[in-house]
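Sharing a structure with you now.
Moving on to chain A:
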Amino acid sequence: MAKQHNRPDRTRRLIVKAILAGVGLGLTGWKRARAADASLWLKDAFTQKTEADAIKALYGKDAEASDQVKLDAPEIAENGAVVPISVSSALPDVTSIAILVSENPFPLAATYKIPPGTSGMVANRLKMAKTSKVVALVESGGKIYSASKEVKVTVGGCGG
Partner candidate 1 sequence: MASTIRLRAIVSGDTTEVQALVQHPMDSGFVKDSAGNLIPPHHIEVVEFEHAGKAVFTALWGPAVSKDPYVKFSFKGAQKGDDLTVSWVDNKGESDSLVAKIQ
Partner candidate 2 sequence: MRLFIPALGVLWLVAASAAMAASTEADFKSALAAAEAAEKDAGTLKNQWTTTEQTLAAARKAAAAGNFEAATSAAKQAEALAKASIAQAKEQQQAWRAAVIR
């Protein structure tokens, strides 16, 4: 089924930006679709091929295991294409949460920025290529804490 984004492609969007800049942002009354800031994406971390390299690219330091990080994931995924996973932590001043699937081609699946006022909790749904360790990382007070769990996958999320 054709998807209906009705959005300009990247090139056109850049052109729109350039025009707006050139006009000195004089068009404040114009309505245009907001877009999230694509420059926030962490290409380096998301393209690392091992868990250790992804963690290094993400934080530049190692994580220490902690029972203050709670990772909720199924024992056996009903289908590797949709695995509900949630992470929460009672640690103070959580600034980010990341979730890695060690055996995926690119282990880093998702990372979340948590500003002050937002709880140290996130739930999402991830794809798993095969049975793998899932690692949750919580950044708190400049340190990285982790928890992990083995999730069995018999129908991988990378099939057709």
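Regarding selection, all candidates are chains of the complex that A comes from, given by their letters.
Please note the rule applied: a residue touches a chain if its C-beta (ideal position, glycine included) is under 8 Å from a C-beta of that chain, and two chains touch if they have at least 3 such contacts; residues count from 1.
All values derive from a computational prediction rather than experimental measurement.
Participant: Determine, using the touch definition above, which of 1 or 2 touches chain A in the complex.
Facilitator: 1
Participant: Using the touch definition up top, name the residues of chain A that touch candidate 1 in the complex.
Facilitator: Those residues of chain A that touch candidate 1 are 3-11, 13, 33-38, 40-42, 46, 81-83, 86, 101, 104-106, 108-115, 117-119, 121-129, 157-160.
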